[in-house]
Structure formats: C-alpha cells, structure tokens
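Of the protein chains in this complex, one is absent; all others appear in place.
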Amino acid sequence: MNQVFLPWIIISSSALLIMLFTAIKRDHLYTSMISSTALLVALIAQLLQVKTASYHSDLIFIDAATALLSALLILLALLLSLLLYPWLKSLNEPKEEYYMLFLLATQGAMIVAASDHFASFFMGLELLSLSIVPMIVYQDKNAKALEAAVKYFVLSALASAIILMGIALLYFYSGSLSFSALLQDTAITELASAQTSNIAYQVAILMLLVGIAFKLSLVPCHLWIADVFEGAPLPTTALLATLSKAAIFVLLIRLFSSGSWQQYPDFITILSLIAGASMLLGNVLALLQTNLLRLLAYSSIAHFGYLLLAILAMHPEQALVSTTSLAAEASLFYLLGYTMTLLGVFLILMLLASQQSSLDFTLERLKGLFWIEPSGAIVLGILFLSLAGIPLTIGFVGKFYLTFAAVNSQLWWLLGTLVISSLLGLFYYLRVILMMVEKPGTVAQKLIVLNPSSVFVLSFMALVVVGIGVFPGPLAAFVQSIIGS
Amino acid sequence: MISAEQLLFFSLTLFVIGVFGLLVRRNLLFMLISIEIMLNAVAVLFVAAGSYHHNSDGQIMYLLILTLAASEVAVGLGLVIQMYRRTLSLDVDQLSKMHE
Amino acid sequence: MLMELIAILLIGALLASISELIAPALAKWVALLSLLVTLVPLYSIVVLASNIEQGGWIVDESTLWISRFNISLHLALDGLSLLLVLLTIFMGLIAVLSAWREITYRCGFFYFNLLCSLAGVIGVFCALDLFLFFVFWEVMLVPMYLMIAIWGYDNRRYAAIKFFLFTQAGGLIMLLSICALVLLHYQNSGQISFDYHDLMLHQLSEPAAFWVMLGFFIAFVIKLPIVPFHNWLPDAHTQAPTAVSVILAAILLKTGGYGLLRFALPMFPAASAQIAPYVMIIAAVSIIYGAIMAFSQQDLKRLVAYSSISHMGFVLLGCYALTPLAQQGAVLQMLAHGVSTAALFALVGAIQYRYHSRDLAQLGGLWQVIPKLSAMLLFFVIASLGMPGLGNFVAEFLVLVGSFKVNPGATIAATIGLILAAIYSLRIAQQSLFGPLKLGSSLDLDGREILMMLSMALLLIWMGLHPQPLLDLAQQSVNLLPAGAK
Partner (left out) sequence: MQDQYMENLLLTVVLLPLFSALVLIFAALFSVRLTKQMVAMLGVGSIAVAACCVFLIKLHFSTVAGASFSHSYANWIEVGDFKVAFGLYLDALSLVMISIITGVGLLIHLYSVGFMQKEPDFQRFFIYLNLFISAMLVLVLADNLLMLFLGWEGVGLCSYLLIGFWHQKTVNNLAANKAFIMTRIGDTGMAIGLLLMFVLLGSLDIQQVQLKASELWPLATESGMSLDLVTICCLLLLAGAVGKSGQLPLHSWLPDAMAGPTPVSALIHAATMVTAGVYLIARFHPLFNLSPLAMTLVAVIGAITLLIAATSALMQNDIKRILAYSTISQIGYMFLALGAGAYSAAVFHLMTHAFFKALLFLAAGALIYSMQHQHNIFRMGGLAKKLPFICGCFLSGCAALAALPLMSGFFSKELILEKLLEQQMYVFWAVAILGAFITALYSFKLFFVVFLGPVQQQPDSKLSSSMLIPLGVLLLLSIFGGIQPQSLIDIFASQHLLETGSIETIEIMMLFAIAVPIIGVITSWILFKKQIFGSAINSAKLRQLHQFLYTGWQVDWLYNKLFTQPFIKIARSNQEDFIDKFYLALMRLSRACHGLVNLLQNGQLRWYSASLVLAMLLAFSLINF
C-alpha cells in the first residue's frame, strides 16, 4: 500500500469515525478535536512526503507538485476547522454532521487535485459539491441559505451533467478517459488534426470548459457565486471560495503544465477571453458593492481571472526567456497567496459575526473597526491590502510572479486588462479599509470573544501573509525546486 | 444493429431535452427530473461508446453516474422538502430574494 | 548605514503609535526625537560624502533578499540621493512641527504613518534594486493614503482614493516595465538580476527600449505631476492636513523627478533623447497651464498646488534638456520648490488653523492683525515667483540656461511662465494679506512657527546666494547622465 495515500486515508477514516461516533454519542468538542487533529496529522503526513512523493496509476497521479498543493488544501481545511468550533457552538442545530461533511468535502477536493482520470476526477468533484450543498443549507432557519442551496445544487448538477456529456463525447471519439492518455498519446494528436473538422469534438471541449468555468465561477458562468456567498453560512462560503476552487485549479495547473495546448489556438483564444472578461467583470461588479460577502464573491471572480493569466502564460507563442516552470510557479504562488488571504478574511468575518447578524454583512458593520478592535482590523486591513496586491504582502508576491510570467509570455493585452482591472479592484479594497478607519459609527461592534484557537489562527494568518510577503525567498526557492524538478 | 452515430444522436437529443426541461420548468421537482434525464443521456452515451471502443470504461462510468444520480436525488429531495416546508410551493422563481 | 536610517524611522513609528497609549501628547515628541536621531547616521554619511572623490557612491550596501530572482536589498547613496534624503529629514521635522497643534485625533497613529511614509521615501531615494525600489514606491503610498483619508478635510475619501489610484496606475505600468526590462536583460545576458548596475550594463535595443522607458516615464511623470496627469494633486492637497501637504509637496513629488534622473534617463539614453523634444514641450505646457490654473483658483491650498504643478514643469524641462546645466537646475529646483512650497502650505495651514478658512474671498487684510505670519507668507510668495537671490530663481535660471540652446521655443514658453508666476503669486499676497480687514484678530506666529519658517527662509536664501555646495554634490550624479541628443 503506497504511503502517498496516507493523508487521504486519515481524512476519510476520520470522517467515518465521526459518523460512527455521532451515531453512538453526540459530543461537539470531541468531534471538532477529532477533525482538527485528523487534518493536522494528515497535513504532517503530506508535508513529510512532499519531496519524495511520486505515484502514478490509471486513476491517480501524484508528484511533488501535487503533493505540495494537496498540503496547501489540507492546510486550508485545517485552519478553517480550527474556527468551526466557536462558530458552530453558537448554532442551535446538531453540529457533528458538519464536520463529517467538511472532511468529506476536503477529501473530494484532494481527489480532484490528484486525479489523472475522468472517473476519479468526476468522483472527487461530486463528492466535493454534493457535500457542500448540505453545508450551505445547514442553518435551518435561514431562508437565504435555502435559496443559495437550491441555486447551487441545481446549477452544479447542470454543470456536472454538462461536464459528463463532454467527457462522454471525448470518450466516444478517443476511447480513453485518462488525462495523460488524452494529453500525450498519439490519439490526441490525430484528434488535434481532426478537431477543426469535428464539431462534436469541439462541443466536448467546450462543455468541459463551461463546467470548469462554472466551478471556478469564471465569466460568463459566474452569476451564481454572489448569491451563494451571501446566503451560505460563513464556513461553508470559505470552503467553497478556497478549497473547492483551489482543488479544481490545482488540477488545471497540472493539466496545463503537461501537454501541449498551443496546438489548439481556438481553445487558447476562448480561455484568454474568459480570463480578460473575468478580471474586468469581477471587479466592475464589486465596484460599488456594499455587501461584504458579495464583494468578496465578485473579487474572487476577478482573482481567478488573474490566475487564468498564469495558466495561459504556460504555453506562449514566443517567450522572452524559455523557462518552463516560471508560469507554474506563478500560478502556484498566486493561488497560495489568494486562498490564504481570502481564508483569513473569512476567519475574521466569522469572528465578527454573531449568528443573527451574519445574514447581512454590509460594509457599514466594519465602520470604525480600527478604533474599536485594532488587532482584528489591522489583520483585516493587511489581508485586504494583500488582495489588492500592495507590496510586503503575499498578495503582491503572487501578483509580481504573475506579471513576471505574463510579461515573459508577452500577453500584452491581458496585461493591459490586468492593470485596468487591478485599479478597479484597488478602488473597492481601499473603500473597505477606509470604512474601517472611519470614526466609529453606531453599528460597529466588538469581535465575539477571542478564544485561543482563533487568536492562533489570526496571528498565523497575519504571519503568513506578511511574513511571506516580506521574505518570499525561501518559499520561492522551495517551490522552484519542487516544480522545476 | 444500431450504429454508434445513431446512439450519439439519440443521447444528444435526450440531453437537449433535459436541458430544455431544466430551463423551462419552474417546479423544482421537474427540474430534478430533467437533471436525471440529462444524466441518463450521458449514461447511454457512455455505454454506447464503451461498446464502440470495446473497453469497459464506459460501463464503469455508467455505474458511477448511477450512484451520482442516486445521491443527487437524495440531496435534491431533501431540498425539495425543505423548500416546501418553508414556502409551501416549489416554484424556484420565488427564490430570488438575493440579487445585486 | 542606510538600513539603520530606515530602521530608526520605523522603530520610531512603532514607538510613536505605542506611546499614544501612555499619553497622546507623547507621540509627537517621540516622532520629533526619532527624526533627530536619524541625524546621527546622516551626519556620518555627510562626513563620508565630504571626503569622497567625485563620481563614486558614498554608501553602497547590499544583501541578498530573494534568491529566486536574485533580488537583493541594495541600498546606495550618491550626491543626488543624499541631497534628497537630507531634504526628506528636514521636511519631516517641519511636518512634525506643523502638525504639532493641528493633529489631536489619534495622533499616535498619525505620527506612525508620517514616519512610515518618510521611511518609504528614503527607501525610494536609496534603493538601487528595481524590485526594492518598486516596493518602496508602492509602500510609501499606504501611509499617505491613510493620513489623507483619516485626518483630511470634508472631501477626504475622494481625494485619498484619487491620489492612490493615480499613483498606482503609474506603479503598475512601471511594474510591467521593470519585468520586461529584467527579462530582456535575462534574455541577453543569461542571468536574472534586478540590480541597477547590472541592468545599466547593456542597453536595450529599439523598439523595446522605447516602450520600457515609456513605462518608467509615465509612472514618474504622474508623480511629478505633469499635465495631463496632474489632477490628483490639487484634490490631495486641498483635502490633506497641513503636515501631509508639506510632505506631499516637499518630498513625494520629488520621487518622480528623482526617478527620472536615476532610472528613466540613464537607463534609456537613446530613447530619452528621442522623446526629449516632445517632453520639453509638454513641460512648457504644464508650466503655463499650471500657472493659469493657479491664477483661477479661490482655495489657497488649491492655488499653491497648481503652482507646484507649474514649478515641477521646470524639473521635467531641466531633466529632458539633457544638458548638465539644466539637470543641475532640475535638482536644485526640486530642493528649492520643496522648501518654498512646503513653507507656503505650512503657512496656509497656519492661517486655516487660525481662521478655519482658506478661501481667498473670505481672507484679506491679514497683515493688519498678524504681521509676522503675513511677512513670512509674503517672503515665500516672492520666493515662489522666482526672485533672484532665492533658491527658486537660481534653479529656474539654470534650467532655462541649460535648455535654451537645446530647445529655444519651449524655453521661451517656460519663461512666460515666470510672468504668470508673478501674477498668481501677487494675487495670493494681495487677496489674503492686503486690503481691508475682513476677519477678526488672531494670534501671530509663536516661537515654534517662527523657528520653522525662519529655518526654511534662511535655507532658501542660502540656496539662492551660495548654491555651490549643493551643485557640487549633485555634480557627480548628473555627470553619469546621458550627455544630450548629440
């Protein structure tokens, strides 16, 4: 039994354990401890084998990069789980199931990230999205949650159906379901020559594309995300925004870093269009948004637009300097920076939210936060600066990597869009910061009581965001050694 | 003997029907059904492709899709009940409190 | 040594913000103290400078920062940087003093931001690694933004965001340019480096050089600012508290000029020479446009802001005349304008502090009640209209002499700016100081303010009558620059 699966086994078994435990005796504290410890152990296990990991079967492909990214995913889950306890405690629903769903979603995400076959990919995807649906509607009394759940459920079902159709068509024409086969084998190349003639083949690719675009909420399949963010409970939103998206994107990174996509010009054009549109529209949508959650939703559209830029930079027509790994590193770094930052934001929001007022998270509620709750506000401010990509934050390092890679691949038009859209973005990020330093208003209130775990998480976040922002050197070198290899 | 192209055509038609069903019906229940139709269309195509290529991946996928369909229905019906409990109707158009 | 300089400021910033918890009044003392402490390393630097041979870097320290891209914390200082750093510290002191009474709300955090922005600016003036330069360039904005946004006047949010967006736009374009530059260098030399010296070694070829240069140029020109990228300045100034206006006018604008002299010109001599004629015309336009706009303003701060647009036009003119004479003039203009305009803002702030109004229509006859302040205001007004014997004149004259033989047309247009300068400057004096008294009596300058004003006035006179030391300091840096479109 290969030890690369150790984290998976830990996570899924702990999910089962929780299920059984709950059946015997409900105990919130133990449950949360089980899940956290499980994730912690899994993380350690994952990190230990980052350097060495390499496993390839029909279904699963794990190399160092994948291992690293899965470590990232586990880390996100772990941090989130640390804050689940205080939040769930204030809820008067049965709590334990949430942990189970949470762990299952994490598991699904990791499968997606490591999948090398449509079957495994599909399984992971469904595990992820199906366990998220109940998490969205977990709060019984919340009408918005229900609406969000229904929307997410129907749309993701539609999306998976479309993806499946795409897969089916591909399978119909190529007779294979394995990515590596589709990407490298001779079959694909003759398909590539054939694809211009073959409409159905195009349709297949487009279907896959639309499905992915939906999962990553890229324009034009982005409409759902704001509603879901607004309606869903904060932890679920955080999971959705970071873990599920990250997982799919990790897969994209891998698929694109291997394989030769420049032989599908149409495909690249569509992707660039999507990227540009996402950057612009996302930021334009967020421009005057007063609901913080919707604002974050829209900004995440834009950020995944930026990430696509890194993807596109992987296979340029002509690069200034031919470095294969640069774009991959860029995407990884940006993903890391963005997910970490966003998670941090959500954690603080969870601390801010007492469960009644968590329904409408308007900017007004941040008014004067800086003067009332400096520690939280400073961290939040730093996080937003990181989202805006101001230097000395991890967000900037990511953006710098991105720009560097994109310039190297001479994606000038997309870079122009990047400049414009990040200006738009800056506008609303600054508005948030401004709101926090305003003279305190009436609605502003203190954080709910800070328990050790949340303090730890907050300081950790700040540390990561600023620390890596100021000294990205070691991590950069490490990432290079992983991906460059 | 039915040719693969015919099956492809059939399943695509089925899929399109499902899509249209999803788009035109307001009732959540019927939307679920349309989703089922789509999934089945895909399933048919997989089976057809499997037999066309003489390998078993198609059948395996078919099984996976079946399980997926089942679990989706489970979750979906849960939602349906929830919704009916709250709004005494299954009209999804009423679920549009959140916009801009 | 430079690291210490910056570190002192940052530590001071932290202490200031902490000290508020003990006593709000403590913060300003801490700020003042930390600024004074910086004089220690500065003094040793000046000593070094005095006994260094021409053309070398006075201080040059570098440690590896990000090995992946071979980015290093490379801080170095030559005459030009030294002058600007000195200006920065001096103006920092002035700013602290001018905030002394005005800032009462959360002063700890205010001085924190003030010192941070100063540290950032010094970083900009010393950074020789392009990545590091960019980091400082961006970072110094945040505290400025906060200071305007928190302690500004009614319309502060708009002004603050406008300020940030304009500079950020420039910054992003510059980031693209930096990346392109580094990658092209990588392409040719096979080794990746953000270091100034390395990148200087081999010049880019056309047309790449042109576009890369343009990126830098736009960023710096927005900062200067030059018509038509100037609109952030009047708003920022009108909304900013006095101290911030002082910093903004005295130091922040200079980063643009510094960037031109340090990066845009020497790195892309050919491309710069290619655009120089047009740039000189733009400079002349913005001199005249700024002056006319200044004349039409009612708000004193706005007026001064536009006047400084007009003055910075001379800097651009001087830089792109590509003659050492004019570039010396540009350097001197940066210093002189820094002092004179900062003084004007400080005085306007003093007036506002006394009368809660900056509107020329409401002011008038101040000389009858506060003669000392009025006399000072008159002095700096005279200085800003370029009276011989004061710094601004020498600077502007050098610029004009240097650029006349290169581009007489633009130079003569710029000279017309002198007439307009006289017109709007006298308007300030006439409408605020002279005429019948419209407002009540008030306190005249106190010791602190007289100290500030007098020090600046003497500095200007010194620049006007004995600029030689400054010129000699700037000499070596200017000599490195391309010797014109020959």
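Quick notes
The first chain written gets the first letter, and so on, giving A, B and C; residue counts start at 1 in each chain.
The rule we apply is simple: a residue touches a chain if its C-beta (ideal position, glycine included) is under 8 Å from a C-beta of that chain, and two chains touch if they have at least 3 such contacts.
Since this is a predicted model, take the numbers as computed values, not measurements.
Counting contacts over the entire complex, the absent chain touches A, B, C. When the full complex is taken into account, the listed residue touching the unshown chain is A:Leu281, out of A:Leu281, A:Met314 or A:Val464.
Listed residues A:Ala53, A:Leu82, A:Ala113 or A:Val210: the one in touch with the omitted chain is A:Val210.
Considering the whole complex, the residue from A:Ala114, A:Ile162, A:Leu293 or A:Leu366 that touches the absent chain is A:Ile162. As for the chain not pictured, it touches subunit C at residues 162, 227-228, 230-231, 234, 292-293, 295-297, 324-325, 328, 365, 367-368, 371-372, 375, 382, 387-389, 393-394, 397-398, 400-401, 404-405, 411-412, 415-416, 418-419, 422-423, 426-427, 430, 433-437, 450, 454, 465-468, 471, 475. Residues of subunit B in touch with the missing chain: 19, 22-24, 26, 92-93, 95-100. Seen from subunit A, the chain kept out of the figure touches residues 150-151, 154-155, 158-159, 162, 199, 202-203, 206-207, 209-210, 213-214, 220-221, 223-224, 226-227, 266, 269-270, 273, 281, 284-285, 287-288, 424.
In this text, only the chains that are shown with their structure count from here on.
Because contacts link the chains only in sequence, without closing, their graph is best described as a line.
Here A is the chain whose Cα centre lies closest to the centre of all protein Cα atoms.
Using the average of C-alpha coordinates as each chain's centre, C ends up farthest from subunit A.
Distance between subunit A and subunit C, defined via averaged C-alpha coordinates, is recorded as 43 Å.
Look at where the CA atoms of subunit B average out and do the same for subunit C: the two points lie 66 Å apart.
Distance between subunit A and subunit B, defined via averaged C-alpha coordinates, is recorded as 27 Å. The multi-chain contact residues of subunit B, meaning those touching 2 or more other chains, do not exist; every residue touches at most one other chain.
Residues of subunit C that touch subunit A in their complex: 64-69, 106, 131, 134-135, 138-139, 142, 145-146, 149-150, 157, 160-161, 164-165, 168-169, 172-173, 175-176, 179-180, 182-184, 186-187. Of all the residues in subunit A, the ones that touch subunit C in their complex are 320-321, 371, 385, 390-392, 396, 400, 403-404, 407-408, 415, 418-419, 422-423, 426-427, 430-431, 434, 437, 471-473, 476-477, 480.
Contacts from subunit B toward subunit A in the complex involve residues 4, 8, 11, 15, 18-19, 22, 28, 31, 35, 38-39, 41-42, 45-46, 48-50, 52-53, 55, 57-58, 60-61, 64-65, 68, 71-72, 75-76, 78-79, 82-83, 86, 92, 95-99.
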